[in-house]
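One protein chain omitted, others in place.
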Amino acid sequence: MKRKWTGVALLCAAALLLSACGGSKTSETTTENNSASEETQTDSTASTGEKVVRVAAVDPQVALDPQQYTYSIVMKITDNITESLLQSNDDGSLEPVLLAKMPEISDDQLTYSFELLPDVKFHDGEVMKASDVKYSYERLIKMAKMATLLENVQGYDELSAGTADELSGFQIQDDTHFTITLKKAYAPFLSVLSTAYTAIYPEKACEEAGDDWGMKTLYGTGPFKMDSYQSGVGVTLSRFDDYHEGPVKLDGVDYKFIEDVNTQVLEYQAGNVDYVDVDPSVYPIYSSNETLKDQMHGFQPIGCYSLTVNVNTYPDARVREAIALSIDRAAICDSILHGTATVPTSYIPAGIIGHDDSLPEFEYDPEQAKELLAEAGYPDGIDLRVTVNTKYAGNVAIATAFQEQAKEAGINVEVEQVDSAAWSDMKASGGVDCGISNWYVDYPDPESMLYPMTKTDTNSSFWHNDEFDQLLEEGIATTDTDERQEIYAKAEHIMTREDWATTPLYNETKFYLLNPNITGFEVGSTFRMFWKDADIQ
Amino acid sequence: MLSYTIKRLAQTVFVLFGISLITFVLLQIVPGDPVALMLEKRADPETIAKVRHELGLDLPYYVQYFNFIKGAIHLDFGTSYFTNEVVSDALFRCFKVTFKLACMSFVFSAVIGIPAGIFSAVKRGKGIDTVVMILSIIGVSAPAFWVAIILQIIFGLKLNIFPISGFDSVASYVLPSVALGARYAGSMARITRTSMLEVMGQDYIRTARAKGVRKWAVILKHALKNALIPIVTLIGTDFGYMLTGSMLIEKVFSIPGIGKLAVDAMSNRDLPLLEGTVMYIAFVFVIVNLIVDLSYAFLDPRIRYGKGVV
Partner (left out) sequence: MSKKIFGFFNKQKQFEKDVLENNMQYSSFYGDSFKQLKKNKIAMFCAGIIIILILIAIFAPLIAPYDPTYQDYSAVLAEPSMAHPFGTDEYGRDILSRIIYGSRVSISIGIVAQVVASLVGVTLGSIAGYYGGKIDSVISRIMEIFQAFPDLIFAMAIMTFMGKGVVNLFIALGLLTWVRTARMIRGSVMQLKEKEYIEASRASGATTYWIIMKGLIPNCLSTIIVLVTLGIPNAIMYEASLSFLGIGIVPPTPSWGNMISAAQTFINYRPLYSIMPGVAIMITVIAFNIFGDGLRDALDPKLKN
């Protein structure tokens, strides 16, 4: 008995030593193995013959219906199945997709006249008609979740409250012509119609499918049709031969649901998927890896990360300014984000109206923060509870860095980590004193960026400012770009440099790995994934 | 025996009822709201109120719970808030995956664990005994999720023998079932060894050996048969545990089993789905325990259940 256990202990020690040695050995051979797996990747694609792109995705676990579920992982898939009337480009311009030409706008900016492309077919073979467009918009409003996108359309309130069955502002002339009348001038309206939420569904099939819409059935006018959606497995799309722009080059797109992000990357390295999103934390490793660095692509989505302070907890703007001054954005961008992010000059990001490049970057000045706190009556500093959603691992690191940086300013930061469900609840109910959050535009217009800061309390700051709200009203009623630039720049100044309701932290770069054999695919700043023009060499 | 079984079943109903109540209360006190999560982008108060009403979340708590119990009695747990999938369908879908994984890891751990334990007992004190005992203690002491990650990188990525993730082929179950089965194999080897040593020390085995019956015949025919009771008890419980799904292994290998379903339901605060999953897990646990207790009595006639038994 004794002898046996002594042996056990010895062998344990030996096993430990071995595993330690084994560990360092593997790290030396890493590069070789990578190039080896690269070769297998090329082989596997060539041997199948079919041009199918395999995309690593997270199981959305909900119906693939952006009218109901606004997660970006849903749109990543549906953007290839369904289409909206218009499409917005990286530079913010719009182009017609399902329309024969850009809509005509009446002089009072209230009535928009549309002409649909003739003979656009849905995947079930039906031809798209104006009534399908009307149906889709009415459904969006009835679904409630993203309904407010269309709140400026005449008849919205009645339909939303259930006192009317139809959207009175939508008038059908014939199968391809219709007009939409607004309650008041609303400049971003056409941009709204380019979002995935306003995708056009076939009325008949969608009604028949009921709760199965987006689960078992999903028809659109897009380049691919949905063959299957299996929970936990994936979504398979195949080419739609009657696509109105002519059949695309790919045979299909195969979304594989891989829950764990680390496993997703392993599957990419093993050559089993062609596209995978990667976290900025792995940037230094991939960028120094010979094989992977050319396969890694980055893009800056329009939006930003910000630190939002609840004005009910911290009613003094000087305190909020002090908080804004006590976070070292440049250090965070350089270190935690490995230089992949940039320090913003304004909350409204570059690429949309209202962005002001001439402003200085938001700075780190703990001394001034201290003075401001003293002025506001806190010479000994303050305690600050920063709430972070653990779904985004990077946020925890940033909050931790902020904790260190804020000490200089006499701010004692306590980091509170909560999961997504608790986070969204606390955010809505005012339980977040100070939170790190991100916001991306739904359509490239400053209104989409600033919307959460006005009217509704969807933003955790609960900040309201009459002048700001007034400017936003003006902004949507104005069509002249220069005038709008001035209006939104002014509104932003009130929000971020006078009232310090929310303070921009950084503009991130998102990264993905793409099989080098795939051409014609790029994710742009609109953050949408279209496989329409892609091909496999 | 029959009255004991009936009594135990009655207790089971009570336990399941208690579990459903605790689950309900836990979800009410835990911060987080499925509706706010669902709405994510435009979670303004009016929209939240509207959706809450649609889901019946604005009813008083006791009404909500009563409605749930009313359904649960008919095995109708309702539909998921998020997917609208019928809860029992979701459970069945995930059960099929978990069941396959459980079977494979069960076979793996039994095929490795029991013979290893027998060898170890027979070769007591020899090299093979030491090796088996070291491996078994490593198997029991290594965190399963860590073993999973290491297996994944070695056999999935580097050697490219088995799939890294997924669950569509038998091959893809190999790594998860090894990772999950390792600790069960370890404990099976240990219990088999102990149990065999106990039996082999007994007189009738020695007599058989003395009579010149061949060594392995004695071991397999007489010793193993008698050493079986504790082994059967253990593997029965182990299989039950496996059927409740492993959240960690399922996470690493991206397998949509019961464990993942439970975690997702919890993180989404999806009450119907969570109630269903928790009830399923508890039910399996209770039933497996009952079967093990009964089979214990069946295998060992010395144990009789009746009045006065603790």
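Brief remarks on what is shown
Think of it as A and B in the order they're written, each chain with its own count starting at 1.
In this section, a contact is a pair of C-beta atoms (placed from the backbone, for glycine too) under 8 Å apart; a residue touches a chain by one contact, two chains touch by 3 or more.
Small disclaimer: the values here were computed from a predicted structure and weren't measured.
In the complete complex, the hidden chain is touched by one of B:36, B:51, B:72 or B:262, namely B:262. Of the options A:126, A:416, A:473 or A:522, the residue whose C-beta touches the omitted chain is A:416.
The chain not shown here is touched by just one of A:179, A:217, A:238 or A:281, and that residue is A:281.
When the missing chain is restored to the complex, the residue among B:157, B:213 or B:294 that touches it is B:157.
When the omitted chain is restored, the residue from B:15, B:86 or B:213 that touches it is B:15.
In the full complex, chain B touches the hidden chain at residues 11, 14-15, 18-19, 22, 26-27, 29-32, 137-138, 140-143, 145-146, 149-150, 153, 157, 191, 194, 230, 244, 247-248, 251, 259, 262-263, 266-267, 274, 277-278, 281-282, 285-286, 310. The set of chain A residues touching the chain not shown comprises 1-2, 4-6, 8-9, 12, 16, 19-20, 23-24, 26-27, 30, 260-262, 265-266, 269, 279, 281-282, 284-285, 289, 334-336, 338, 390, 396-397, 400-401, 415-419, 422.
One rule holds in what follows: only the chains that are shown with their structure count from here on.
Separating the centre of chain A from that of chain B, both taken as means of CA atoms, is a distance of 38 Å. Taken in their complex, chain B has these residues touching chain A: 30-34, 36-45, 47-48, 50-51, 82-85, 90, 93-94, 97, 125, 129-131, 133-134, 137-138, 152-153, 156-158, 160, 163-168, 251-256, 260, 264, 267-269. Across the interface of their complex, chain B is touched by residues 3-4, 7-8, 11-12, 15, 26, 33, 37, 40, 59, 61-63, 69-71, 144-148, 211, 215, 231-233, 256-260, 263, 266-267, 269-270, 272, 418-428, 431, 442, 456-458 of chain A.
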